[in-house]
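Heads up, one of the protein chains got dropped from this complex, but the rest are sitting where they should.
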Amino acid sequence: MSTLIVIDQPPYGSWAGREALDMAFSLAAFDQPVSLLFCGAGVNWLRKGQEPGTIRQKSVEKNLAAAPIFGVEALLADGDDCKRYGLEAEQLLDGVTLVQADSQLFTNYSHTAFAG
Amino acid sequence: MTEIQTLHILNKSPEHPRFARCLSIAGPADTILLIENGVLGLSTASASASGKVLALEPDMAARGIVSQSGTVETVDYDAMVALTARAQQVISW
Amino acid sequence: MQDSTPFSFTLVITGAPYSSQAPQSALSFAAAAIKAGHRVDRVFLYGDGVQLASALASPPSDEPQWPREWSTFLEEHGIPGVACIASALRRGLVDEGEQKRYELPASNLRAPFTIAGLGEWVEGRMSSSRTVYFHGSD
């Protein structure tokens, strides 16, 4: 019973992604298999070199880097959406797997959820 | 009663990016249930989805959306509950 | 044609009352589920959805009081209503325990809602036959 948590909102301007990350962390805390999918504007979570100190927010780049440590199985990103936002593979955070967010992908998970 | 692979509950208006994403992801064995603002995309969704499209009647009525006879199946909350029980998986967009 | 097998539901509400339709849709769904003989194990409020547990919401008298309607429904059917603690604290929704802990001037959680962690959601996910989410539509 594996869960896919989807982040499709960009970081900093909205809180939904952070709450999605907490959902993934809590599943991992209870040893439930979970992966994160970044699609749409959500792929902007994955850009290297974020420095949100000036807007007084925590870096989602740094927060997200804790995901593998806590046992989140995979960080997936929609390849087409990355391209749309000008994200080349080398600009992406380490450990991100490019996928195609299609019906095939979703059938691999028994449960799919957004944070809001 | 036929099996539903995934029931997609879609409450976003057709302008919302999740609307198009939901339509593109729903497979032929899936059912899309339009609720809340989602019913505004009735014609778009029925035309482009590969699966079956249903709409929640109270949300249509609230918005003055009248279904052209026979083009879309409308359901009430009782039927919505039955659909969630029938589907293997439920995704709320 | 109703399915005769009783199901159990965990409902997750992430949209706030008066800024989204989520709590209303969820209430209609929950009532229909119970009418059909299913069980609602738990209602979990997450993100902006925690606003539904406010004891201070005071809409005009000719509009539905969604927090009160939900409270009444939960009490009538003995369903636990749980607001996520992290979402709640950030948005200024606290019970007496958190009020003391954070030395706040008041508490505003409406009974029978309680405040707890995301573990309640994970538990619901694992034990209910279906988890259904009601999000805002923005």
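Letters A, B and C mark the chains in the order given here, with residues in each chain numbered from 1 onward.
Going forward, contacts are C-beta pairs under 8 Å (C-beta built on N, C-alpha and C of every residue); 3 or more make two chains touch, one makes a residue touch a chain.
The rule we apply is simple: contacts and distances are computed from a predicted model.
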For the chain omitted from this view, which of "Protocatechuate 4,5-dioxygenase subunit alpha", "Spore germination protein B1", "Sulfurtransferase" or "ATP synthase protein I" is its UniProt protein name?
-> "Sulfurtransferase"
Omitted chain - touching chains that are shown = A, C
Touch with the missing chain holds, among A:2, A:59 or A:107, for A:59
Which of C:35, C:68 or C:101 sits in contact with the chain that's absent?
-> C:101
For chain A, the residues touching the chain missing from this view = 22, 25-26, 28-30, 58-59, 62-63, 65-66, 69-71
List the residues of chain C that touch the chain left out of this view.
-> 84-86, 89, 101, 103, 117-119
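The rule is simple: only the chains that are shown with their structure count from here on.
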Quick one: do these chains touch in a line, a ring, a star, all-to-all (complete), or other?
-> complete
Chain centres from averaged Cα atoms put chain A and chain B apart, in whole Å, by 26
From the C-alpha centre of chain B to that of chain C, how far is it in Å?
-> 24
Taking each residue of chain C in turn, which ones touch at least two of the other chains?
-> 131, 133, 135
Chain A: positions in contact with at least two other chains = 111, 113-114
How about chain A: which of its residues touch chain B in the complex?
-> 8, 39-41, 101-103, 106-107, 110-114
Would you pull the chain B residues touching chain A in the complex into a rising list?
-> 5-6, 17-18, 21, 24-27, 30, 89, 91-93
In the complex, go through chain C and note every residue touching chain B.
-> 1-3, 5, 7, 9, 21-22, 25, 28-29, 31-33, 35-36, 38, 129-135, 137-138
